[in-house]
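A single protein chain has been omitted; all remaining protein chains appear in their positions.
In order of appearance the chains are A and B, and numbering begins at 1 in each one.
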Amino acid sequence: MADLYQIQDLRLSLADMTAKPLLGAAPKIEILKGLSFTIPKGSAVGIVGGSGSGKSTLGRALVRLLEPSGGTIRFDGADITHLSDAALRPLRRRFQMIFQDPMSSLNPRHRVGTIIAEPLRLHGFTDIPTRVTRALDQVGLPQAFAMRFPHELSGGQRQRVGIARAIALEPDFILADEIVSGLDVSSQAQVLNLLERLVRDLGLTLAFISHDLSVIRRLCQQTIVLHQGRIVENRPTPDLFADPLADYTQELLSAIPLPDPAQPWG
Amino acid sequence: MSALVIRDLSVRLKKGPPLLRRVPLDLAAGEVRGLVGESGAGKSMIGKAVLGILPPSVEITGGEILLEGTDLLRLPPKERRRRIGATCALIPQDPLTALNPSHRIGPQITDRLVDILGWTRPAADARARELLAEVQIADPDRVLRSYPHELSGGMRQRILIASAFAAEPRLIVADEPTTALDVTVQKQILRLIAGMQARHGTAILFVTHDLGVVSKVCQRLSVLYSGMVVEDSTVADFFAAPRHPYSAALLAATPKYTDPAAGLNPVPDAVIDAVRAEVAAFDRGAPHG
Partner (left out) sequence: MLDGRSQVRRRAGLRLWLSAGWLGALALAALLAPWIAPKDPLAQDLFLGRLPPVWMAGSEPGYWLGTDSLGRDVLSRILHGARVALLVALVAGTITCLIGATLGLLAGFLRGWVDMVISRLIDIWMAFPPVLFSILLIAVLGPGLMSIIIAIVVIDWTRFARVVRAEAMAQGAMDYVASARVAGRGRLGTMVREVLPNVLPTIVVLLTLEMGIAVIVEAILSFVNLSISTDDPTWGGMISEGRTSIHQAWWVLVFPLVTLFLTVLSFSQLGEGLKDRFDPVLR
């Protein structure tokens, strides 16, 4: 299976505005400290870590919302590490992102239909209404929802709209950044099942960022554990759960409270 | 003796739909009870009603809240405030907004002891230092002089716990106290709360959406759907075999990495329809407010 993403020694520094002197540039803090991994086509990869691990920064680098300060990112064979915005534009359709907070990522003044149609228009698609209809269908929302506003939907339904907007563009890759962390367990399960089905049916490649290892267990074939900007473990998911190698992975796993009073947890 | 008994508590939006439907609840002294349900089920509404901090858009339409035998809802407002202040405390959800950014940590713990409970200043200061040591804060003097924004999220949550236990309350309402934290920090904080609770013998109403958390810190739990208590069990019984189909479905939706097939299953539509019908029948059976 070919790799969709090849990441070599990825480094990324952000300016530390809290330490900016009166004159001159702010000092840089290295968030990502040399990451190397690949994402095979058609697979779902989980990226896990605590706050400050750099997982969201990594996600934003993959879809080139941030420019790396070192290393290379290859997407489908092409080096996109330092491409300009103009050069990225034709590629943008191919990697899509779903955000953590659907309330702030969906424009409250637009109807769901418009929200899904807008990126299609930007990327020059034809027969937009058909595509909107199909996207709603694929995420299991009734067609009538096209006329609704985001605030009329539940959290799980909003997250489905976010997914519909992303898949309508027929992308190769979807980045999902903490998309179930604000949802109830039942909606969480529904959204995860939906993603699982879409990855399978549409041949999507998925990177699923989460702070919660237990939601990754079902969905992802491969799991990358980040800690303080470094990869501490990157293995097939069943192996990682059966026998976590890194200390930090063990700590993360043992900290998850299972719904089982018999679990030794002290 | 029960620390808290709630009978038929009904709460609704002013001129709106009910938020709590004749809720019964019994909390023994020194017991931890989980209040579980999906968002909007009314689980934190119960804690707010007990503490008298319901939002102004909401009103209590009936029932009793017996705090150590006295019905809070029958007390004049001043007396109710005094009694709640003397016997109850809150551990809030968000450590970012739960401490006043304008005051140093020290006064935030001690002022209420001095101003409201009539402690002397030196006694309150000594108590604050002792509590911070108990929640394993290494450098209490520095922390007491700090402003909230100078401390990490986990540190702030420790301070909130220390502050809640400061006046030896009989009852604490913990409203999703670890939801905003990383799992590793969550584990430390939950163990801390459990340890403090056991040492001080405090009863806790533990509001959470996470059944995993319930299984670790609670002895009993109430499962709510749409403001109605659908199940009231001991933790051991519940996790062995939930009695109500809705609570069974909720348990099956909770992720379980050791047995992936047993977790993350959406609540079936048939279960939702059944529990909705049950709520409607309950409303018809005895109107409340």
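The definition used in the following text is that a contact is a pair of C-beta atoms (placed from the backbone, for glycine too) under 8 Å apart; a residue touches a chain by one contact, two chains touch by 3 or more.
Everything quoted here is computed from the prediction, not taken from an experiment.
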*Can you work out which residue in B:Ile65, B:Ala89, B:Ala124 or B:Val235 touches the chain that's missing from view?*
B:Ala89
*Candidates B:Leu13, B:Ile116, B:Ala133 or B:Ala277 - the one touching the absent chain*: B:Ile116
*Which residue of B:Pro101, B:Pro122 or B:Gly285 touches the chain not shown here*: B:Pro101
_Which of B:Gly52, B:Pro140 or B:Gly263 contacts the chain that the document leaves out_ = B:Gly52
*Hidden partner interface residues of chain B, rising order*: 51-53, 56, 81-82, 84-86, 88-90, 92-94, 97-103, 108, 111-112, 115-117, 147, 149, 160, 163, 173
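In this text, only the chains that are shown with their structure count from here on.
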*What whole-number Å value describes the gap between the mean CA coordinates of chain A and chain B?*
33
*asked:* For the complex, give me every residue of chain A touching chain B.
replied: 50-51, 155, 184-190, 192-193, 211-215, 217-218, 241, 251-261, 263, 265-266
*Which residues, counting only chain B, touch chain A once they are in their complex?*
38-39, 153, 182-187, 190-191, 209-216, 235-236, 239, 249-251, 253-258, 260, 263-267
